[in-house]
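Here the complex is missing one protein chain, while the rest keep their positions.
Entry: chain A
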């Protein structure tokens, strides 16, 4: 009796071991392709930062490690603030961040960088934010930023409000209540959405942009998926989410200049490419002061730009080579395409890519 019980346990353990080991062995055994034979890189690269880049980073890491099988890249999506903090303290080789380094942070020292060298910001991930809605009988919706701000602030509460009707004369807007869905967790998406509203409708959206949603109105939902689900399952709902997740939901067009513009990857990349750089930065620091107030209808200003923050010059030459190779890969046409496929981001435009490439080349 006892023996048979033991035997059974052993059998289960054996099966589990086989199952688990077979699971773990899918990483290393990739067939060597043409590029891997040329790669001489090896070592470990650690990045910490924004969760917005999380799924893109996963795809990049997979692609990069396939080409450079001796390299291990780890990206821990702890959030932008934590990413910058650990980069400054030298705990990671690069940081992912939804905002560029502040002047205060740049004035300090960076433990992982060579003495007297500073850190630089490199835009690697552009994601348009879509305003999604689910209103019965309404397929198209035009909104200007003041109206959008009032909806999310709770000043406009019904769909047939005169302000919305004036922008959508042809739509059959119902009389029902608006449920405005925002992120209940802290998020760079919220910060960029708030930044857009704060810049373009400052007298309505008076709160400074930050990761948490600032007002006690509307409905909160966890994560991008939560917002999309809430909008999809509710009635008379509106929300904001990474454009790639909008799916079949209605997407509002926002007013840019005199026209209403829907998001496209090109329009999102265009606004980033043509926005001015932040003043007073080093030549190879590409911090972008996003032109939210653009009036050019080929631009879509409701966009999130996420940076990779790296040292201008590394203490450790091996790390420097790894960072250059990795950032070079993720900003290349191939890397940007991988991110577009897996995370729905908007690829960098060609002239921005040129600037980014020369900045990465300048890393020592």
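Going forward, contacts are C-beta pairs under 8 Å (C-beta built on N, C-alpha and C of every residue); 3 or more make two chains touch, one makes a residue touch a chain; residues count from 1.
Throughout what follows, contacts and distances are computed from a predicted model.
Going by its UniProt record, the hidden chain of the complex is named "Phosphate transport system permease protein" among "DNA-directed DNA polymerase", "tRNA 2-thiouridine synthesizing protein A", "Phosphate transport system permease protein" or "Formate dehydrogenase subunit delta". Checked against the hidden chain, the listed residues A:221, A:254 or A:271 yield one contact partner: A:221.
Listed residues A:58, A:85 or A:315: the one in touch with the omitted chain is A:85. Take chain A: the residues that touch the chain left off the picture are 51, 77-82, 85, 157, 176-179, 181, 184-187, 210-212, 216-222, 226, 229-230, 233-237.
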